[in-house]
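The full complex has more chains than appear here; those shown keep their coordinates.
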Amino acid sequence: MGGVQMESGVSKARQGNFFEDFWLGQIIEHATPRTVTAGDVSLYTALYGSRFAVQSSDAFARAIGYPQSPIDDLLVFHIVFGKTVPDISLNAIANLGYADCRFLKPVFPGDTLSATSEVIGLRENSNKQSGVVYVRTTGVDQDGAPVLDYVRWVMVRKRDEAAATHAAHVPQLKEVVEPAALGAALPNLDSRAYYAALSGSSYRWGDYEVGEKIDHLDGMTIEEAEHQLATRLYQNTAKVHFNQHQQVQGRFGRRLIYT
Amino acid sequence: MGGVQMESGVSKARQGNFFEDFWLGQIIEHATPRTVTAGDVSLYTALYGSRFAVQSSDAFARAIGYPQSPIDDLLVFHIVFGKTVPDISLNAIANLGYADCRFLKPVFPGDTLSATSEVIGLRENSNKQSGVVYVRTTGVDQDGAPVLDYVRWVMVRKRDEAAATHAAHVPQLKEVVEPAALGAALPNLDSRAYYAALSGSSYRWGDYEVGEKIDHLDGMTIEEAEHQLATRLYQNTAKVHFNQHQQVQGRFGRRLIYT
């Protein structure tokens, strides 16, 4: 567990890891396991307005083979991701990318999620002020079963420009996630029981083509209160999302929305 | 299920039904069944500040004969109503009225609601640009038991002014909902166990008179984030509530609050 620094005046406050604090092969066990509940699902619906029948209705989910509605994959992602922030990206300049993201097991209300990351790549920037950290993060449930696995790379500030850092190592990342690597842990779904009228769309996998454009028409104007509620729900502590008085002096002049 | 249009550039995006798409006697099964949970109740409380003892306390509800706190009737209404929006009122100009609204069965956390509407009236406006659609909407639980029934009429745009429409039919609507038609499915409540001090008011049915005025004193200033959270919680997709950049060019110059 990184990020606890002792310095005069800030004492026990967490300052997070800087680029030179990471090393290749480092395993970080992230804090704050979280039991996901129906309350989280309601807030997620109120924040995003999602309307997937499987995630919205226990009855619909049971009809096709789930024991009840699973938690929306992206809510699982945000909760697992949030745990990594205090250790990985409290001093981040920018999120650069994600790869090989796979949801490995459905999550249900009452499951407890926790997360671990392994540092799989490091590359200092030529200006010596920052570097790119590559981590593979795994979210597990209360039984230790993986529910989510993904690679993320992020640019992180150095605490001290003069600090020595390790030799650069940029990992090979998959260009494509193979279908065989996805959803192995899904229940055996009965697609005949998937009732299109209740789902809100008659389109199926075979109806979409590579390169097809869909104009979703609707837009939503996001309020500060909304993105702050979401970010705190995920227990994501990144400062850029919360303090207008500080951000007004920053690069963008305002709070960034976590998405 | 109406509202899916195929057009160049917007392809699979739902555009909703226009006035000429409805016909008398049409039955529309609405999408997105929804399991109502304690999370929805908490958000509803946080959005409205409601303080009805029966809906707030399982212990209070049990004392008078409920198995637990029922879901607030208006939350049931909003969830059922929300399902009708993509099919009935995505192209609405204005909601005009409601009639014969009856809550037929208590709803509890864990129940799944879905909705069906029947078109019971149609009347084109003389300007040929829009018309009034009358629907009777029924919300049912996972067993198909009706929990809510109401009539709504709404002015809906035509897609094409030249489109022919059906002969006008304006339904006969009840002026009054008879007490005998209300609450038949309520549990047998023990009014002696209704503890006035905990309810917050000593007034009972017999204490109110027709024409009596009550000044509720308190007011609340509603924020954009609040009405958007509510509207999304109900999975209501009406565009007028969400997109400030679009609404600024509209009739009111701002987002409308769904109430």
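For reference, chains read A and B in written order, and residue numbers begin at 1 within each chain.
The rule we apply is simple: a residue touches a chain if its C-beta (ideal position, glycine included) is under 8 Å from a C-beta of that chain, and two chains touch if they have at least 3 such contacts.
Given the structure is predicted, the values throughout are model-derived calculations rather than measurements.
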May I ask how many copies the whole complex comprises, since the file places only 2 of them? 3
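As a convention for this text, only the chains that are shown with their structure count from here on.
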Report the inter-centroid distance (CA atoms only) between chain A and chain B in whole Å. 35
Given the complex with chain A, which residues does chain B contribute to the contact? 1, 4, 9-15, 29, 31-35, 37-40, 42-43, 86, 109-110, 112, 114, 142, 223-226, 228-233, 235, 237, 239, 242-246, 255
Given the complex with chain B, which residues does chain A contribute to the contact? 37-43, 45-49, 51, 53, 56-60, 69, 196-203, 207, 212-221, 223-226, 229
